[in-house]
Structures are given as C-alpha cells and as structure tokens.
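All protein chains but one are shown at their positions in the complex.
And now, subunit A:
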Amino acid sequence: MAYSEKVLDHYENPRNVGAFSKEDEGVGTGMVGAPACGDVMKLQIKVGKDGVIEDAKFKTYGCGSAIASSSLVTEWVKGKTVEQALEIKNTQIAEELALPPVKIHCSILAEDAIKAAVADYKKKHEG
C-alpha cells in the first residue's frame, strides 16, 4: 500500500492517543466500526462550559489510514464548537491525507466517530 507522507506521519507519530473518563460531564465518547470489519475507532471530545472542544483523544484498531484519519480529526476538532465539529466532512479528511480510493471508508468512519462523540456529549446535556 503506497501511503502519503501525511498518513505515514500520523501513523508513526499519532497525535492525542489516550482516553478520558467516560463518566466526566464534559466528555463525549464515540465508538464506531467493528472488529470483523477490520476497524474500530474510539474518539473522545472534552467540551468546555462555553461549548468549545478543549481537548480530544482517540484509540483506533485498524489499518494505517484508519489510524491517520482518527489522529487527524483529534487535531481538527480542538478549538471548534461541537456544531462546527459536525461540519467536518469525510472528503476533507480524505483530501488532507490523500487517501487511496480503497481507504475512503476510513475517512467516513472518522466522520462518523465525530458525530457519535458529539451525540454522546449532547445526550449527557439534554434537558
């Protein structure tokens, strides 16, 4: 698999690997994918009182592009409001990382992970 420099960089030096406590009020956790499909992404966002994402962490079981896609979105969501984070599209991720066509699903999964994390955060703050 011929990967771009950016994918290799994120793969070799993944950003923001780790976990927050799921129970934390400000934390939204999204887990998408399935082991049988070859990728599982867990993305967590930590949202401040002002609705801005202060920090993000990820763990990914998957190929090089899955790891790179999730590493990239942890960087991108930081400093955005949760609504702005939802505007990140898989095509932007795929373009930034120059993903080959067979790996586009990794960028879709990363977009889904953001949505899932935001949904989890919103659920905690409903009503």
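FYI, a residue touches a chain if its C-beta (ideal position, glycine included) is under 8 Å from a C-beta of that chain, and two chains touch if they have at least 3 such contacts; residues count from 1.
As a convention for this text, contacts and distances are computed from a predicted model.
J.: Mind telling me which option in "Cysteine desulfurase IscS", "Binding-protein-dependent transport system inner membrane protein", "1,2-phenylacetyl-CoA epoxidase subunit A" or "ABC transporter permease" is what UniProt lists for the chain we can't see?
T.: "Cysteine desulfurase IscS"
J.: Among A:Cys63, A:Val77 or A:Val118, which residue is in touch with the absent chain?
T.: Considering the complete complex, A:Cys63 is the one touching the chain left out.
J.: Looking at A:Val27, A:Ala94 or A:Leu109, which residue reaches the missing chain?
T.: Checking the options A:Val27, A:Ala94 or A:Leu109, the one contacting the hidden chain is A:Leu109.
J.: For subunit A, which residues lie in contact with the unshown chain of the complex?
T.: Touch with the absent chain occurs at residues 1, 11, 14, 17, 19, 31-42, 59-64, 66-67, 105, 108-109, 112, 116.
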